[in-house]
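Heads up, one of the protein chains got dropped from this complex, but the rest are sitting where they should.
The chains carry the letters A and B, assigned in the order they are written, with residues numbered from 1 in each.
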Amino acid sequence: MIWIAVMLVVLTLAAALAVLLLENLLAAVAAASVVSLGVAVMFVILQAPDVAMTEAVVGAGLSGLILALALRRLGQATLDIDANEAEHDA
Amino acid sequence: MRNIATLLLLGGLSFLLLVITGGLLFGNPPMLIGQGIQQAAPTEVGAANIVTAVVLGYRGLDTLGELSILFAAATAGGLVLGSTRGRSGRPGGFILRTGVDLLFPLMLVAGLYVVMHGHLTPGGGFQGGVILAAAFFLPLLARPQESLDHTWLSVIEALAGSAFIALGLAALFEGRAFLTPLFDHGVLGALVSSGSLPLLYLAVGLKVGAELASLLVRLSADDEGAS
Partner (left out) sequence: MNWAIGLVMFVGAVGLSVIGIAGMLMSNHLFRMVLALAVAEAGANLLLILAGYRWDAAAPILLPGHSTQAMVDPVPQAMVLTAIVIGVGVQALALSLVIRVRQHYATLDMRVARQRMQDALDQAAGVVPPRSQEGPAGERPLPAPTRTIEAGGPHD
């Protein structure tokens, strides 16, 4: 059990770092969803199923959808890193 | 320079958080209010899910405030984004369209189930409302030309919000405090139990679902300018 918790925390922290460090914004959005999913599993372990459900539905699902839609509207929803870089420098 | 200051702040912050929690009664908190609520909730409110009893029964005013914040945020978002011009883009492929047609009723049922069983199992108006919003948004992904009717969404949202407040006000006429659960609270664990809590959660679910669906529709629309 303790190893599950350790692995979860490591995964979540790594995803949180990836949110800040990934060049591609679409990948960063995906990493943010991974953070939410990891936190949701932690809520389950911490005996908070209500909150876990909310976090999984809202944080990992809807929030990622909103972020991705906004990214598309910003014209940066691309898997091409060069395009992002060009935009960033402009 | 700015980065160094930031790092110093972060180091201090994490140190502080760790030290403060070192002094907490961690893992065995002195839960005075929580204990009281757990003992009183089954007989006072009658909801098997005590979190629901707290959210709607004991702290219903908080939930009303939260609904207002969500309403303000969604309205401000719509205002900032301005009037939408409709969607362009290719319709989705065969797999996307078929999958959406298949998923839409299932998600509708799942969302309504989560909303209606909020007082028995984990779930409730917020989670179910989000599922409903996603269910109504999915067809727009497959068929970008269609659009949800904003008028209907506004009507549903307004009616649900009014119903929440009306249920709260109805308690006043019985001589009790605002948002006190009404009706008999029935058998613990039955679907029709815990008084007006399922009705309140239904109102919350519809309101949240309509708000978020209209927000998603606005966000997914095209810009007014070129870009």
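In this text, a residue touches a chain if its C-beta (ideal position, glycine included) is under 8 Å from a C-beta of that chain, and two chains touch if they have at least 3 such contacts.
Bear in mind the structure is a predicted one, so any value in this text is a computation, not a measurement.
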Query: Missing chain touches which shown chains?
result: A, B
- request: Against the chain that's been left off, what residues of chain A make contact? List them.
  value: 1-2, 5-6, 8-9, 12-13, 16-17, 19-20, 25, 28-29, 32, 35-36, 39, 42-43, 45-51, 54-55, 58-59, 62-63, 66-67, 70-71, 73-74, 76, 87-88, 90
Message: In the complete complex, the non-displayed chain touches which residues of chain B?
response: 2-3, 6-7, 9-10, 13-14, 17-18, 21, 24, 26-29, 31, 33-34, 37-38, 42, 48-51, 53-55, 59, 62-63, 66, 69-70, 73-74, 76-78, 80-82, 121-122, 124, 126, 188-189, 208, 212, 215, 218-219, 223-225, 227
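One rule holds for everything that comes next: only the chains that are shown with their structure count from here on.
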- line: Cα centre of chain A to Cα centre of chain B, whole Å, reads 20
Message: Quick check: in the complex, which residue numbers of chain A touch chain B?
response: 49-54, 57-58, 61-62, 65-66, 69-70, 72-73, 75
Message: Touching residues of chain B toward chain A in the complex: what are they?
response: 49, 51-52, 114, 122-124, 126-127, 130-131, 133-134, 137, 212, 215-216, 219-220, 222-223, 227
